[in-house]
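As you look at this complex, bear in mind that one protein chain is not there, while each of the others sits in place.
As written, the chains take the letters A, B and C, and residue 1 is the first residue of each chain.
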């Protein structure tokens, strides 16, 4: 956004009017031959309409750039996943949405990092369902940094997830790791997850979009918010039924948490861009002892829901056990966030 | 922390026991001549005592490194500032602490970026006091990136702050920018602030520590949590009466928020290290339209209080106007966070 | 690496011996019951063998972790691409390798960001060949941040590249963007490129590896060196004929260059790990006016070659024109780096 001043404008007065509306001037530009001043507005300014600015005394013109993600902008704050609904909002004391009742509340997505066996899937599904969770998460295909690490059980895992979810009235959200996996994932899941490592994998985004399902799009480890939205645009322009964003921490220099959870971006997506955004505190900090306060903070910041790694025995998890919660631990958090002052409201 | 295994231990079983307690093994070390395995535990693991680990079957020894900040560790979660108290805690629906009543609640630190005149100080102080705020913040000495930007009004500002605070029953917290300013700042303020740009300025930390006051220590723009704690150790070992930490966002690559607010570090300091930490969402995101959700998220994550830039007219602020709230806007947030579900609980 | 001290060792003396060899002690670990000290060696230490350390007076044991990328470690500093060879080395004044003569020198990979037409491919190929360049680069499939940006001409481009290269005695290196493209890319190219956005795309790495070709593996925008090497391990363990690494700048907070070119990582790969690494200063800084000094610096740091975006008319380039060099500009650099003091030697 550029604000152009009239020749006779009072620059201080205009600057004051901009500040009053929360706009930062990142650069003052002077026309070579002595023409009027132009103020370049910084991207971290409050969202204010061009019309409102154009009416300020001393301003001759306001220019704006066209959004590069019109479909994302048009989607709105709510995405349907079957008869469930994920929506941006202030979820206070609502706990997991009461399943089947149409009651509104944050979406809870719980389950293990990796699906390990059918029995395992069933056990976890029953456990999280008993807490009121709506979405069963779990990986059948796993993106592992090392080629020698456990890569997931594959298509079988999708079937186990589906059956376990159906038996407990849950929706399934699971990751499609490669283009070749997409048909099978699309067949067995309610919502397809794009992992952080694939947020910039445009070939995959196109294939997933074509499947026509709702998609959970994790933010890349060093992706800007704009790049994240553009990956959403890839999905929607390819046919995705809806895009829910998922913040899971970005890369940083500090080693006391596994990643750096960016709740400022969550507040931006939820409150300014009006988009649904799930927060994954498990990957966000990687520390089991911080998941409860950060889950509360996420909802307080405007998250549409939470993705929390859960395992009936984290000590036997085939991946990411240290950050997984036992079912009982998840229960404590669910109850905390569902209380009269819950939801970080 | 290093966990050493017995020669005949079952590595998978031990690894499981560690995962069960939230510990990540960052490296597996093999002794050259075929001796036992050693697991190096990653810093982003949950906090677990060495004794508990030593009792696990298959573990022969557990080693730990000594804390490099014993005085910080010993301080505890609560710091007194005159008859006020800043303490780590879960502040739900308590709103600003009822002044003079001894009631517990989050500390609110409000006021302008720069103090501009005595009248200005008085006006802001009366305004924030009427909302129940306890601490008046405001800069008399300003660290500005450009030598040609407004550098603050200097010692006069300290006097104005003091008088305005006293007239309204407020405490004063203000920054000492250089060693030479410390005596004057110490004379007029209740709590001395160390700015982000000076967190690594050890000469200043020593001089401030010697003043014997409680100190608000902002985190450096790219400081690790460990470096932040060590700067606290400089203050305490030089004589500071107490150290309250303040997270105000770190530097990042994304431009949609001014800085990246690290609420994971806040949760860590509050819930694991049991230290009082204030959150400054004004600098943290720089966007007036995101301060409310992030203030709520900060308290939900465990903040001991909030520092929020407030100005009776942000359009006339001599610095950082775009991120300052008008008094009426602050009032909305105070009421929101003081409600029955407030405080991000 | 952990260095364990004897009970009666002099810690200062041992620390001195470690420092003398360039080893940083990141943590000193104390055994709970009063046993011996352990020093955890930081990853940014000089590479020193465990055997040498074990002989130091006062050290009882040295432990090391097994490499997680044995195939990468075993590959060595030289990779053959047909009858060409890319190798780590100090390339001083050698200019582009004299083609067909077997003479040794840095590998030059030049050509446009996007291939636009057959005529365009021919023109560029003839131009770069006349300067002594060995590899023709150019994209037929383009990973673009926006779904509405030019996505490349597709398979036709591969054919044009191949014909243009053959007509001028050049090798072709081009990117495979998705799994479905791999067969066509493998058919027409001498070396398959993995782009930065796909470094963590393990499904693609496996498919590309299976094609059995040499691969140019660009570093991800926020990838650690270890993650980069592990992606190389994915390729080699899947069957790639060889992996050449390519540093193209990582994400940073500064906006005066497009990315942050990490020549420290280049020196590490070349001089310590003995791996071939190409440097792409075009993406590395994005500024045409800095490519010459950074190309020189790259060779001085140990690069095995250079990838430089070149277009016969950067003003007509369909992508990344601002960072492309015109052929005449490339010629200046080639001559500069081939002179008696060239090659940054």
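Following the convention adopted for this analysis, a residue touches a chain if its C-beta (ideal position, glycine included) is under 8 Å from a C-beta of that chain, and two chains touch if they have at least 3 such contacts.
Everything quoted here is computed from the prediction, not taken from an experiment.
> Check the options C:86, C:170 or C:285 and report the residue that touches the missing chain.
Within the whole complex, the residue contacting the unshown chain is C:285.
> Among B:6, B:30, B:197 or B:316, which one is in touch with the chain left out?
B:197
> Which one, B:9, B:28, B:64 or B:221, makes contact with the chain that was left out?
B:221
> Consider the whole complex, including the chain that is not shown, and state which of B:17, B:116, B:233 or B:336 touches that chain.
In the full complex, the listed residue that touches the missing chain is B:233.
> Extract the touching residues of chain B with respect to the undisplayed chain.
68, 143-148, 177-181, 197-198, 200-204, 206-207, 221-222, 227, 230, 233-234, 237-238, 250-251
> Just the residue numbers, please: which parts of chain A touch the chain that's not shown?
The list for chain A reads 1-2, 27-33, 35, 38, 40, 50-51, 54, 61-66, 251-253.
> Contact with the hidden chain only, please: which chain C residues?
That gives, for chain C, the contact residues 16-20, 22-24, 42-47, 92-93, 222, 224-226, 249-250, 252-258, 260-265, 267-268, 270-272, 284-290, 293-294, 296-302, 313-317, 321-324, 340-345.
One rule holds for everything that comes next: only the chains that are shown with their structure count from here on.
> Where the CA atoms of chain A average out and where those of chain B average out, how many Å apart are those spots?
Centre separation, chain A to chain B: 27 Å.
> Taking each chain's centre as the mean position of its Cα atoms, how many Å separate chain B from chain C?
Whole-Å distance between the two chain centres: 41.
> Go ahead and note the Å separation of the Cα centroids belonging to chain A and chain C.
32
> Going by the contact rule already set, what residues in chain B reach two or more other chains?
Counting only residues that touch two or more other chains, chain B contributes 252-253.
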